[in-house]
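Working notes for the structure below.
Here the complex is missing one protein chain, while the rest keep their positions.
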Amino acid sequence: DRTPRHQQGSHTDWLTLNIGGRPFTTTRSTLVSKEPDSMLANMFRQMDVWGNKRDERGAYLIDRSPEYFEPILNYLRHGQLIINEGVNLRGVLEEARFFGMERLAEQLEAAIKSSQPPEDHSPIS
Amino acid sequence: DRTPRHQQGSHTDWLTLNIGGRPFTTTRSTLVSKEPDSMLANMFRQMDVWGNKRDERGAYLIDRSPEYFEPILNYLRHGQLIINEGVNLRGVLEEARFFGMERLAEQLEAAIKSSQPPEDHSPIS
Amino acid sequence: DRTPRHQQGSHTDWLTLNIGGRPFTTTRSTLVSKEPDSMLANMFRQMDVWGNKRDERGAYLIDRSPEYFEPILNYLRHGQLIINEGVNLRGVLEEARFFGMERLAEQLEAAIKSSQPPEDHSPIS
Amino acid sequence: DRTPRHQQGSHTDWLTLNIGGRPFTTTRSTLVSKEPDSMLANMFRQMDVWGNKRDERGAYLIDRSPEYFEPILNYLRHGQLIINEGVNLRGVLEEARFFGMERLAEQLEAAIKSSQPPEDHSPIS
Partner (left out) sequence: DRTPRHQQGSHTDWLTLNIGGRPFTTTRSTLVSKEPDSMLANMFRQMDVWGNKRDERGAYLIDRSPEYFEPILNYLRHGQLIINEGVNLRGVLEEARFFGMERLAEQLEAAIKSSQPPEDHSPIS
């Protein structure tokens, strides 16, 4: 079946996250399915958990970095960790930890370890 | 005739895609013509397939990465695969696969193979 | 009347292009003066050529890449071809060809030739 | 009443900063907690200090660089200084100084010293 999942029925639930001021549009199932034990999944499993913390356009407010959230959302979409050259892996790790995505955080820690000499504490990746 | 095709008549159909929160404005013929067997072409060949899955501005909602979609849309516009330095080819490949663009996916796989040593599994391009 | 106030009655004629979803604000004289024989200049020489192909904010719709259009518009503004490191010259070339800017296309072809070995067909600049 | 709905009656106090034209959405506690002696913390400790300096959407106006503010806001969120490759450390330092964040400024000065030879005065990082 080539029909994308979100075209079937109306049980897919579109929503927009306002991450630090930038909108990310996605579906509830993307946020919930891939890492079901994460805080992010818990936050969006039920309809009304976040209640009144929305902006004036109805997007869910999250006080985090939009730039480093982008690869995390893509990971939830298709299961691959894919990061552009120049983007600091430690920034993505902070977000993975915040959202309670433990397997992803481990993957990031391993990638950081293999890309930096252990005595390097510079803020730049 | 120097007049661009989309200026002739009214059979060209402008539309906006909301890819993960970022708007991409294009025409139906761009989405449909270049890879006619792809899922993307199938999704937009007829007027009403996506029905009610639109955002509040009328843009078609697609739960994917805007950054990696950009070179795919350009490829549909002019047939060339052109990717900036630093953009992860594997990210573009995930989108090509999602949209069922097989020829493009093969081209990307070949480019990834020739740019990375086979034992490298790092998340960075 | 949908025409924004700033477009009425001033001898400089401001307009906004919607290039693939991103707005570019410029003047008609910038689009027309530097390469007067190009398709782009022809498209904007007269007031009403593009007629009804505008978005809901009145911007002229063009189904092309915003990223690679940026250096082309700057070239029209001041006559210099200036491209950031990492931006693919071949992407800019595709736009120069689409808009019928022949001198600029030649300049870009020469720059591509001098920056890449002839047998390199990789999608990355 | 100009207060957006999402700011009323929730114990977390969301606000948007308009830094040089780009919106950053965050909470008052993020701005106030991490470096409580900074000018930034002082500016946002009380509700009404900035009074009438808001834009038409209610965002607090600050006449500074959005690009270099981004890592500063992330630092306030999680306590880590994380900067992408290619971003000029001196740009972030200027913002840290402007906002009176002394510990962060010292950290940045040390990072700049260790990444540049002392006789290099080039504007590029």
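Going in written order, the chains are labelled A, B, C and D, and every chain counts its residues from 1.
The rule is short, and it goes like this: a residue touches a chain if its C-beta (ideal position, glycine included) is under 8 Å from a C-beta of that chain, and two chains touch if they have at least 3 such contacts.
Everything numeric here is computed off the predicted structure, so don't read it as measured data.
With the whole complex as reference, residues 4-6, 9-10, 12, 14, 16, 22-27, 30, 70, 73-74, 77-78, 80-86, 89, 107-108, 111, 114-115 of chain C touch the missing chain. Interface with the hidden chain, as seen from chain D, comprises residues 18, 20-21, 52-56, 61, 63-65, 67-68, 85-88, 90-91, 94, 98, 122-125.
One rule holds in what follows: only the chains that are shown with their structure count from here on.
If you average the CA atoms of chain C and of chain D, the two centres end up 35 Å from each other.
If you average the Cα atoms of chain B and of chain C, the two centres end up 21 Å apart. Centre-to-centre spacing of chain A and chain D amounts to 23 Å, using the average Cα coordinate of each chain. Residues of chain B found to touch two or more other chains are 85-86.
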